[in-house]
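Of the protein chains in this complex, one is absent; all others appear in place.
Labels run A and B following the written order; every chain starts at residue 1.
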Amino acid sequence: MALLEVRNLDVRFGLRSGEVQALRDINFSLERGERLGVVGESGAGKSVLGFSILNLLSQPGYIAGGEILFEGQNLAAMSPKQLRSIRGNRISMIFQDPMMTLNPVLTIGQQMVECLLAHRKISRKDARRIALQKLKQVQIPSPETRIDQYPHELSGGMRQRIVIAIGLLMDPDIIIADEPTTALDVTIQAEIMDLMLELCERNSVALILITHDLGIVSQVTRRAMVMYAGRIIEQGPTREIINDAQHPYTQGLMNALPQMAIPGQRLNQIRGSMPPLQNIPTGCAFNPRCDYVLDVCHRELPGFTRSGGCKVACHMVAQMKLEEEAAVHALEVK
Amino acid sequence: MSAQTEPLVQIKDLHKRFSISGDFLDQLKFRGGKLVREREVVHAINGVSLDVQRGEALCVVGESGCGKSTVARTVMGLLSPSAGTISYGGERIDNLSDRQILPYRRKMQMIFQNPYASLNPRMTIAQTLEEPVRFHNPKAPASEVRDKVHEVMQSVGIDPTWGKRFSHEFSGGQRQRISIARALAVDPEFIVADEPISALDVSIQAQVLNLMMDAQASRNLTYLFITHDLSVVEHFGTRVAVMYLGTLCELAPTKTLFATPRHPYTQALLSAIPRLETGRPAHIRLQGEVSTPVNLPTGCVFHGRCPHANERCSRDIPRLIATGDGGQVACHAVEEGRI
Partner (left out) sequence: MNDHVQTLDAPPSAWQRFLDSHLWHSFTRDRVAQFSLLVFVAYGLMALLAPLIAPYNPYDPAQIDILNAEMPPSWEAGSDPAFWLGTDAQGRDLWSTILYGTRVSLAIGLCAVALQAVIGIVIGLLAGYRGGRVDSLLMRFADVQLSFSTMMVAIVVLAVFQATFGTELYQELAMVMLILVIGIAEWPQYARTIRASVLAEKKKEYVDAARVIGFKAPRIMFRHILPNTLSPILVISTVQVANAIIAEASLSFLGLGMPVSEPSLGSLISSGFEYIFSGSWWITVIPGAVLISLVLVMNLLGDWLRDVLNPKLYKG
């Protein structure tokens, strides 16, 4: 059984102008110790996905259907009390802005100790010892002094390390990291990413890395999902997606990177922009921006086609696959 | 070589300090029973000299707090330098009055980082774009102004019929196009772009970069491009200036810099770019804590994190030396041949 399995997840927002579907037919699973990347541009629904897994959506968002199975238990149907025993304990979350996690009026130590005491029956002294040990794990220099400092006394990179330490505090099974390094400088980002990888590997923690940066996904994760307008449009092994993307959007995203173009030449841009959720085109949501658009793309939502190790939601890929199979079949008959 | 031609913009030994201790009353403090006046100062730029050649795209890269945006804002006259001079076409412009600087405002324009804050939410797009045209051509008839606005809107890919709309009706990428249109509306020759694409999505970044490159080709523009994103620099820049804590570490033609980075900081920066090709990164780990521009380290500003630092680095400030391949680097280790 997979550690986490999401089935047909459907998340909606009840807005004044009507109901909006933020996520639709989300299906994926995560094994123990696996690292999964979620890639997409802003508005693709990747952060909503992170929040929904922990059932943390706030009004007006809600889970309208589907299951989120963590070790077989459905998080979407749990009572708030049961959820609390899982959140932060078995599944923890790291945000882009460390100050979303850190309370500015408490010292690092106080926050970590409170967090431990909330989930475990241990003494304050033991809690502090564990906290110190975690700070050492995230390579905070002189943790004995840092533990009594306030968040504002630390640099951005240091704060994000503390947040990671807090995320690891309960020895969780899954860490959901939502753009954990976007606010940091490249050199710091590289250090933090290294650290997270090392810690996840050592403690066999599964990582769901939500990011817009294909480079990071390429370096850190083994499997990846690409999201567009609330839907997973391609998922599979990261290397396969990076080296041989099937969906025209993934291809476009990759080709738009400056490192994929000849310096000084125009970049291969995707025209237009992602539709707002209130206004998603019928059929394939990508059809107004797609170069390979077929008639059927305007009418029908594409299903998933297997292609290598990937699953792709694209009519064009499906059609090519059919033609290929027909050709193979014809050869065999001969 | 570019040395023969006169640079379009010349920054000479620029310094900028900000006081962060508030006004006079906030600066008074009790120390050891005595009332003293204390001021904390941010050393945002510490002696930067840069020439921008006509027609090039000079990229300034560095991490947050390195003073790159301050350079941009000082060049545009939004901040006045604490020391040093800025010249445009050979004329000094940093000490001009509001009236005297007006002719330069037409020639120098700026594109901002945040497309959500750089357009006035109470003005329609047409008003936003007509304003600069009308201001700089007070005698132009209304039809001429309108034609001009239509032309720039078209050139940045915004339908001129959308002029009656307010900025909040547009997406981030469209707003950045409008922002670029506003800069182009007065037909400038020099554009300072302060992180113009870092707030945008990948697919939109490509659109805006293409637009800026098209505009450069068709309007013969010169760019001073501020960014933290090295992969953009590699694509876009003619030359690259790398800054760290308010000083210039290295200045080189883009190809040279990416092929043979000299300064240890540039090397670390380049190795930290998350690339698609490789698996696990083999980046250079920097040691130590990042210093702040409030307590500037002595000697080379980078010595606290530098793997090649020695005793001299913590004492003497390195000077820019030519590397022979068209670049300049400020590093004792390079000068002494240690790296």
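Here, a residue touches a chain if its C-beta (ideal position, glycine included) is under 8 Å from a C-beta of that chain, and two chains touch if they have at least 3 such contacts.
Fair warning: this is a prediction, and the values are worked out from it, not measured in the lab.
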| item | value |
| --- | --- |
| Hidden-chain contact residue, picked from the options B:V48, B:C66, B:I93 or B:M110 | B:M110 |
| Residue ranges of chain B at the interface with the undisplayed chain | 23-25, 73, 76-78, 98, 101-102, 105-106, 108-110, 112-114, 117-122, 131-132, 135-136, 154, 156-157, 159, 162, 164-165, 169, 179, 182, 186, 214 |
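What we mean here is this: only the chains that are shown with their structure count from here on.
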| item | value |
| --- | --- |
| Chain centre separation in whole Å, for chain B relative to chain A (CA means) | 32 |
| In the complex with chain B, residue positions of chain A that touch it | 41-42, 141, 155-158, 185-191, 193-194, 197, 212-216, 218-219, 242, 252-254, 256-261, 263-264, 266-271, 273-274 |
| Of all residues in chain B, those that touch chain A in their complex | 63-64, 171-174, 201-207, 209-210, 213-214, 228, 230-232, 234-236, 254-255, 268-269, 271-276, 278-281, 283, 285-286, 289-290 |
